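Mind having a look at this structure? Questions to follow.
Every protein chain but one is kept in place in this view of the complex.
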Amino acid sequence: MKNSSEVAVVGGGIIGSAIAYYLAKAGHQVDVLEAGQVGSGSTQAAAGMLGAHSEFKEFGASLYPFARTSQKLYEEAESDIRSLTGIDMERRSGGLIQLIFTEEEKKSMRSLFSSLKEVAWFDNPTVTKKVPGLSKAVSGAFHMVEDVHVKPEIACRGFHTAARMLGAGINAFTRVDEIVKESGHYLLRTSKGEWRADRVVIASGVWSNSLLSRTGLGTPIFPVKGECIAVTNTQAPLTCSLFHDQYYIVPRNNNELIIGATRVKHDWSTQPTLGGLQTVMEKAKKMLPEVDKMPFVRSWAGLRPQTTDGKPLIGEHPEMEGLYIAAGHQRNGILLAPATGKMICDLISKNTVPEEWKEAFRVDRLQTCEEIWI
Amino acid sequence: MKNSSEVAVVGGGIIGSAIAYYLAKAGHQVDVLEAGQVGSGSTQAAAGMLGAHSEFKEFGASLYPFARTSQKLYEEAESDIRSLTGIDMERRSGGLIQLIFTEEEKKSMRSLFSSLKEVAWFDNPTVTKKVPGLSKAVSGAFHMVEDVHVKPEIACRGFHTAARMLGAGINAFTRVDEIVKESGHYLLRTSKGEWRADRVVIASGVWSNSLLSRTGLGTPIFPVKGECIAVTNTQAPLTCSLFHDQYYIVPRNNNELIIGATRVKHDWSTQPTLGGLQTVMEKAKKMLPEVDKMPFVRSWAGLRPQTTDGKPLIGEHPEMEGLYIAAGHQRNGILLAPATGKMICDLISKNTVPEEWKEAFRVDRLQTCEEIWI
Amino acid sequence: MKNSSEVAVVGGGIIGSAIAYYLAKAGHQVDVLEAGQVGSGSTQAAAGMLGAHSEFKEFGASLYPFARTSQKLYEEAESDIRSLTGIDMERRSGGLIQLIFTEEEKKSMRSLFSSLKEVAWFDNPTVTKKVPGLSKAVSGAFHMVEDVHVKPEIACRGFHTAARMLGAGINAFTRVDEIVKESGHYLLRTSKGEWRADRVVIASGVWSNSLLSRTGLGTPIFPVKGECIAVTNTQAPLTCSLFHDQYYIVPRNNNELIIGATRVKHDWSTQPTLGGLQTVMEKAKKMLPEVDKMPFVRSWAGLRPQTTDGKPLIGEHPEMEGLYIAAGHQRNGILLAPATGKMICDLISKNTVPEEWKEAFRVDRLQTCEEIWI
Partner (left out) sequence: MKNSSEVAVVGGGIIGSAIAYYLAKAGHQVDVLEAGQVGSGSTQAAAGMLGAHSEFKEFGASLYPFARTSQKLYEEAESDIRSLTGIDMERRSGGLIQLIFTEEEKKSMRSLFSSLKEVAWFDNPTVTKKVPGLSKAVSGAFHMVEDVHVKPEIACRGFHTAARMLGAGINAFTRVDEIVKESGHYLLRTSKGEWRADRVVIASGVWSNSLLSRTGLGTPIFPVKGECIAVTNTQAPLTCSLFHDQYYIVPRNNNELIIGATRVKHDWSTQPTLGGLQTVMEKAKKMLPEVDKMPFVRSWAGLRPQTTDGKPLIGEHPEMEGLYIAAGHQRNGILLAPATGKMICDLISKNTVPEEWKEAFRVDRLQTCEEIWI
């Protein structure tokens, strides 16, 4: 049976699935090798905000254009994938509202957003009208109309199902333990046996360290656990996402609200704790007091693949030709997936890629992060 | 606190929710009284096919125009409700394909569908191309392009959330035990106390009998249990629903396939049995052999509110003015909800309603069905 | 088919199941008629503490001996039922510890418990040693060694499965809408048709009002919703239940801790709200701060059938011979089930029943409680 590819993508989350999609679309013969179920890791735990603007402070000059590119790629991808597969990513407009409680917050945000024409200021009467049930302590808000959102698990399903329709292989329950360079190709030792590939992309998110470290890149990624809650919205519909102090409330198409997320560094557990959930509840109530009365639906936790400088690793290994990395997207994996997929495809296809992106996401720029056992 | 309405709707499934929606939209002051969670009964168990044509044999002359009207009302309702609430009913085009295995089936269906211009014949090469993985035993198919589908639980949520936005009250966990006619209004005895309403609509599906029988209409509704399975589609996407011998495979927007449904008369249990699930599996494999390899996601059962003549009860009580019934929609409750809601609203608003519909759905036309203890 | 019984028990929760068990054991021909799944209502939501002593303040002179009798009946019932059915109620020793934080609490409890030889005082060093991880704010505790606990859903399954083995009929998904006295027997109108019985017992917990009110007893029962959480105990095992201010932490045989419960009067919803869960978390942390770090497993809510004087209704209807009531057990339904079952059986069998119990639980002693719509 078949066990070789032109390109093997290690990891079937949103990043690996988007890579496979863009590669398959460009005519490459690609296989995804995923340790568990496709999309069952950090992807399914994400809220799905495409926060190119709300994350602007984090992104800075280099990452913002990349994020915007990715945000825009979703429009096309969503429509193409729907035609091809029938899958609806639940992309939902309305944007995101970053709430301001204090004068200090307002000042610091205003200077931050001054250059962004897509960000509008809402004074108290405007935001209060826009968001029924909003906390009275809110003094105003910044509205980022293009920071829409998708349903991550389904977006991921869309990418890899479309990739499959375009000829890619999606191999779930296939863990890659080692990547060995042989003459002219790579040999992957997997739980199912050996796999051979001309080129390999490591896209295993927070689980990439083990493979990275064997290629001399150290272990630059660490988990930041995020705990979330879903409730049924029994009040007036929310027409946009709410955001404050890195916590958010995101409305889904089925009238649920997704509330998140804590940030617990170096915690690898995917189970929410009582304390974590309590923090989420408090933060949500600060924004929208009425969540207090809403029925709890479920809770979960996911692991963000964090890097020490806050930017992902995207690019070719400096010493191992044909080995690519696309990992460390932190809490922006859903947003950055299309641009990452396209960039990896362009690199493999020898298409032009902006030099500043190559430089910003260089895969050997980071140190191994300190070991912390918690 | 408030405990009176102009119109009280007993039952918060898709029928009661649609009634509340059309009434609220027309300016009536309406309250839904639902014994459990809204939409948690037969509604959430349905597959959501809007099968005006696939059910043509069942419908006959009187019900078909009503069904078509309802099918068309979904387009408008879906769009209005999305604007109002952000809820997406997951209405999905592609239609439905009724599979033909034998010459006899073909002949009988062909004569049935001859008058319906929306039904097209697909010969074997056409249907085989259209449906990847289709059983080789299929000889052809009838395609009903307008028999699209929605996600019932979410459609119901759409109707009642929109109704709420338009001023209706949605009272979950409020069981109505008795409806007493007093001078000029009705008194409803509920689990929470008394409720007063000028007009009442009984829309409790299979659970309507108890109230109907106390108004002299007997117990004309009985349950027909249906057992279903969801799988993840790991093969090529299905672009339309498949249908044969009253079993179906319906593709969802998230790439799941919904497979159903058995028909167990007089069974009130909402738990699927092993034997029931096995039947569903066999029927699905007959249509699409590859389901055999697909991962099982979940199974469930629901109760169709069946009447002895196969048509719903929609109309005013012959002797109790202001008391309306809208129940007994069998396996077509999702399809018929908008037309039912609108018809009840028109009756209450004294708008014109086609006489043939009034006659066909007359609420006192049926006998009490035989008691069967299983 | 069969649709008559010597005794029909309306309700298949722990009370109805225990009644059926004692009746069947005594040779009566009994059928349980349950609206949903057997044991799926308040029973499955309970924590299962057999708190004859911890509830002493509530019980007072009349109810305490009854509660103690019931507590002791569990020993025998558990063993008999295990032999008959293989079902293990997960009865677990260790008792219950009522925590004391303030001098005032201590004084008031000490006077309360002074007469109870089964209640021991633990000073701070003793309770701290007994309960690893206990809050440092605890000053001492009362230990009630006989207040053990069972797993309610399984205890209920034990009672009705044993009853079935002894000849009883267990009819799930059979809602009783009306009980009509005819000459020499009762006729029950149910969702499945009519049922005839010489004697009837109403044991529908918080859902009994509708039937009670039609027999002239008013609507004396109202719901008090309780919200609960289960966590995995990742700290040292808890060898007894903890209790303070009507909140508790109960250890299960599988190393989960059950934490509960809020008390929301007149709320009929069986969904926990975010605010309710947060209260539960806070109360648990006050007792055992380490729960903060424990993984959340699930949450749920149930409805306690409350009466205005805090005591259940157990006995024969004063005017309708052969009609018995056994409802309104509040948060002590699990504890009181065997004694209730036995008392109903004794009444039906014309055995002796203590007069003070008959008087204390007289079914016509209560007023209809005020209607409150929330």
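Order as written gives the chain letters A, B and C; numbering starts at 1 within each chain.
Keep in mind that, in the parts below, contacts are C-beta pairs under 8 Å (C-beta built on N, C-alpha and C of every residue); 3 or more make two chains touch, one makes a residue touch a chain.
Because the structure is a prediction, the values reported are computed rather than measured.
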Contact partner of the left-out chain, one of B:A67, B:A141, B:A284 or B:L303: B:A284
Contacting the left-out chain in the complete assembly, out of C:G193, C:P220, C:P251 or C:G276: C:P251
Omitted-chain contact residue, chosen from C:A137, C:M165 or C:V180: C:M165
Chain not shown, touching residues in chain C: 84-88, 90, 92, 94, 153-154, 157, 161, 165, 236-239, 251, 253-255
Residue numbers in chain B that touch the chain omitted from display: 229, 231-232, 269, 271-275, 277-278, 281-282, 284-285, 291-296, 299
Missing-partner contacts on chain A, residue numbers: 1-3, 37, 172-175, 177-178, 189, 191-194, 207, 209-210, 213, 219, 266, 268-271, 371-374
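Basically, only the chains that are shown with their structure count from here on.
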Chain A and chain C, separation of their C-alpha mean positions in angstrom: 48
Touching two or more other chains - residues of chain A: none
